[in-house]
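Note that one protein chain is taken out, while the other chains of the complex remain in position.
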Amino acid sequence: MWNWLHKLGSPKSFFAISERLLPWFGTLALLFLSVGIVWGLLFAPPDYQQGDTARIMFVHVPASILAQSSYMMMASAGVVFLVWRIKLAEIALQCAAPIGASLTFLALVTGSIWGKPMWGTWWVWDARLTSTLVLFFLFMGIIALRSAMENRASAGRATSLLAVVGLVNLPIIKFSVDWWNTLHQSSSFSLTQKPAMPIEMWFPLLLMVIGFYFFFFSVWMMRIRTEVLIRERRADWVKRLVLTMKNKRDMKHAV
Amino acid sequence: MQFDSLSDFIQMNGHGVYVWAVYFLALGVLLLNVLRPKMMMKRFYKEQYIAYTLQAAVSNEKLKDGSGDYLK
Amino acid sequence: MLDVKNLYCERNQGLLFEALSFSLKPGKVIQIKGPNGAGKTTLLRILCGLFGEFEGEVLWDLEKHPIYLGHKAGVKDLLTVTENLNWLCELQQNYPSSDQIKKALIEVGLLAYKDVMAGQLSEGQKKRVSLARLYLINSPVWLLDEPFSAIDVEGLTKLEERMRGYVEGGGSIILTSHQMVNIDQDVTELLLKGANSC
Partner (left out) sequence: MLIKSIQRELLLSMRRPADLLNPLVFFVLVVSLFPLGISPSDEVLKEIAPGVIWVAALLSTLLSMEVMFRNDFEDGSLEQMSISPQPFLVLVGGKIVGQWLVSGLPLVLMSPVLAVMLALSEEGIKAMFISLLLGTPILSLLGSIGAGLTIGLKKGGALIAILILPLYIPVLILGTHMIIAAEQGVSYSGDVLWLAAILALSISLAPFATTESVRIALSDG
């Protein structure tokens, strides 16, 4: 296992491995997502309280799950980089930040749209929504720091440090937001407790979550591949790749 | 099938607007995430191709035979 | 004392140096030469541990830390000259007495400014305050980045004399400079080709 991880560590071999993995991840993501959406939209029963707005859950819940786990994955890549100095971990971190931020944004907006029909207000200071908002700020911090530092190498170290600091603080923030919510929100309505879902609704949700994970990995891999090429552009294997790709493309004019 | 007609499916008895807004937004975000790396990759190939051909022209023929064996 | 094994360093676009190896024995002087932007300062900063983004090995075995003189003098404007020197020496775990500091200041010709705020000194004078450390702190290696820039002729001769004495005493120096170093010991040169060459 150890040398496999080491092989994955070197950008060139990662590029080769991801060449084979990417189509698999892509098709699996497409498959899960399409089945999940069709099932959730068409066949799942409307919720007895919320009626059809419950269908928003099939997007909002996976998005907020992904938001948190993408931060976890990004921060663990940061830890790997700070401890073992594997260059690929730093590239992975910098590529995960924008995806994570976009998913957190998606979770935020879908959460507020879900709130509109149910409570009539666009924004509700619910514990989970607020901690997703804070997570969004954390992502923004990472992206702001990455773009502020021109020199790529030290930007990697700085962003990994910030990600790790954020990771250490995340549980504290989560606790304090939840605790703060119970203080001010006397009424018990909130998105936190998932209503006991019948199996017909729970299963499409599971498909959607798995689909989102596959989607996240495939998009993440795509970004890492581009970043690896940019970083290794002086290496011969990149030169050959670019030239061969160009010849192929000239031949059949397809991207 | 929960809905008997297409129009009912779109309305979703009044909540349709929100549900569709969410799904289109989700589609948008997902597509954006997919297209962004593809575009960056394409831009990288274009720029690098020009850079390499320029460099190849300068340090001539070192690359030409190199690219041959990669296809094996 | 120091050996460097196949150092590789790349900065934004250019490749600074690749497979660079050299070693430093006591009593030797190395002068790093090369065009601007060739990475002379970066190499020096790698040697003293300031710069982290490089591959390869830098192996020091010293009992005392080297003295590093960078482009920035490291002198605080809000402290007087003596306070600055006291602080800089404490950093290197030397605790000089006040007359040792006086003697050092005489060597660099700044005795009159002993209790003057460093802020009022010119850049050249601030550099000489930093150079005064060479008389105060005994350290096996000196890493000097352009030591001769912004120094007047009289200061130059004094500095070279000090270097001569130091090298005789078994100390070793790595410096970057465009000028010739006229000290009688042999100066091995290390030429960096520069970023755009390869």
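Should a chain be cited, it is by its letter among A, B and C, assigned in written order, with residues numbered from 1 in that chain.
We adopt the following convention: a contact is a pair of C-beta atoms (placed from the backbone, for glycine too) under 8 Å apart; a residue touches a chain by one contact, two chains touch by 3 or more.
A quick note: this is a predicted structure, and the numbers were derived from the prediction, not measured.
The missing chain, though absent from the view, touches A, C when the full complex is examined.
When the omitted chain is restored, the residue from C:Val4, C:Val75 or C:Leu159 that touches it is C:Val75.
Within the full complex, the residue among A:Leu33, A:Leu138, A:Ile224 or A:Leu241 touching the omitted chain is A:Leu138. One chain is missing from the display, and on subunit C it is touched by residues 45, 48-53, 64-65, 68, 70-79, 83, 87-88, 90-93. Residues of subunit A in contact with the chain left out of this view: 82, 134, 137-138, 140-141, 144-145, 148-149, 151, 154, 157-158, 161-162, 164-166, 168-169, 172-173, 175-177, 179-180, 183.
The working rule: only the chains that are shown with their structure count from here on.
Put simply, the C-alpha centre of subunit A and that of subunit C have 48 angstrom between them. Distance between chain centres (mean CA atoms), subunit B to subunit C: 52 Å. Distance between chain centres (mean CA atoms), subunit A to subunit B: 17 Å.
Subunit A contributes residues 150-154, 157, 234 to its touches with subunit C in the complex.
Those residues of subunit B whose C-beta lies close enough to touch subunit A in the complex are 1-3, 9, 12-16, 18-19, 21-23, 25-26, 29-30, 32-34, 36-38, 40-42, 44-45, 48-49, 51-52, 63, 66-67, 70-71.
Partner subunit A is touched in their complex by these residues of subunit C: 11-12, 15, 52-53.
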